[in-house]
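Here the complex is missing one protein chain, while the rest keep their positions.
Let's turn to chain A:
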Amino acid sequence: MSDSDEEAFESADEDSSKTSKPIKQDIADKSKAVEKPVSEPEKELPKEPNAEAKATAEDDFTPQPAIDRGKDIDNPESKENVKKLFDKINEQEKETGWLSWKSKLLTTASTTVNTFTGAVGDGFNTVMQTAETALGAEPAEELAQRLETGDKNEDKQEVANVDDKEADKKDNNAWGSWGSWGLSGITSAVGKATNVLENTSKTVVSGSLNVLETIGKKTYETIAEGEHGLKSTLQKNKISLSQVLREAKQTADDNISHEEKFREDQEMNYSFLFDEFNGLVNLEALEMLSHQSECQLEKLQVLSNSKFRDQFESITSKFELSGDEEENEEKADEEHDFVTLLRQNATLLQSLNLSVDEELSKLSDLQVSLRSRISQDEISLSKGESVDSKDMYKQALSNLAHLTARVIILYHRVAQKVLASNKVEEFSAYNDGAESVSLISKLMNTEFGILSNQYAKNLNSCKDENDSLNTFITSVYFEASNSGRYASDALKLLVPVFQLAIAKQTISDD
């Protein structure tokens, strides 16, 4: 289309909207132009990305807990964003006719997209019907028929259009709320659509793009058919519904890949996983108990008291692990019977009359399930079955984090019970208890060593030639040694807890 043509349409359009007088010549010109712009937007689509619309869509996208999903539309901030967006469009475009049409268009579009969301799998026809109903458009056959019968009704139609415009001008007062409803509707609908899309395959995504596109086209056609002012406006601003929808789809795609990346990051982040298994919060709570015990020991002024020195030193030495790396590494080469050893090591705890059976059995159950999974993988690999190394790596990290969290939870529970115990125990009971926990910690270190060796061995047998394989293996060793370190550090937090219990016991004896 040449420039002069375009100008001609514009001025013609301005004429008609300003004078509100139907001019026959104009009608003829415009009806010729109807077909052209329909294909236009497709070519020009990516040119003018609407950054703000994207931002809004992104803000609204991130999945929310179910309860608050609905409240989003009322959210003043997103309303604000939407308003800003529309204010900007308003500035660019002063034609009232277009404004109200646009609001209608967006409202309709959001309804359509909403409907569409539920119908992703339902086949194109249903969606088309819905779109047609939502748009108040005549079915395609009828449209075609009418086009064939020619322009007989053009005069009447134009009059109707003018009436529409006037009615729309009145509606402009309600523009703010209507418009913002329309767009937040779109964005939340896109959010919903994205949720649906997340769970479907790429095929459905690309399939649904086609549907979206067709709906966009159809909507455009319907509107362009009735409203001639719109098409020139769209040409001028290079904004079309299909463009808006395509951008929304692009944003949704970006968000999906962002979400996938995000979830992936989480799955491969040890500290995140450790937190997920409540390791972090239990460690924090254990630190609080430890700190509080230190404070009370200071208040009791027992730390410098020679009477307690030997006992305190004995307890402290119990919790200082030998830290002999080589010894641990050697042990890691030998298999041990974790469950039996754990039970044996825990027997001494019974002298303190602490019941931490629940924590102990959860710990041993977890270890058993981790080991059986490793054996399964080993068997699969030896049979030559392909195992995804990334999945195995994720599993290794998650399991190390889980096991570490379980150990921390056990220590925290021991601290709680030692401090809450009303029973007065002999010093030897505390000494035994400390010995017991310390043995468990050593056992855990060995277990972490064995686990990392086995994971590394399995990872090495993966034949999917992942470039990151070496990084995975290094990372597994690294996090396994970290796991052992966290457990040992957490163990030391028990020192003041035991010391306080001993001090209290001795003081109450006096």
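Everything below uses one rule, namely that a residue touches a chain if its C-beta (ideal position, glycine included) is under 8 Å from a C-beta of that chain, and two chains touch if they have at least 3 such contacts; residues count from 1.
As a working rule, contacts and distances are computed from a predicted model.
Enquirer: UniProt protein name for the omitted subunit, picking from "P-loop containing nucleoside triphosphate hydrolase protein", "Exoribonuclease phosphorolytic domain-containing protein", "non-specific serine/threonine protein kinase" or "Ras-related protein Rab-14"?
Expert: "Ras-related protein Rab-14"
Enquirer: Could you tell me which of A:R246, A:K390 or A:R413 touches the chain that is not displayed?
Expert: A:R413
Enquirer: Taking the full complex into account, find the residue in A:N282, A:Q311 or A:N458 that is in contact with the omitted chain.
Expert: A:N282
Enquirer: List every residue of chain A that touches the chain not included in the displayed model.
Expert: 59, 62, 64-65, 67-68, 71, 75-78, 262, 265-266, 269-272, 274-275, 278, 280-285, 287-289, 291-292, 294-296, 298-299, 412-413, 416-417, 419-420, 422, 482, 486, 489-490, 492-493
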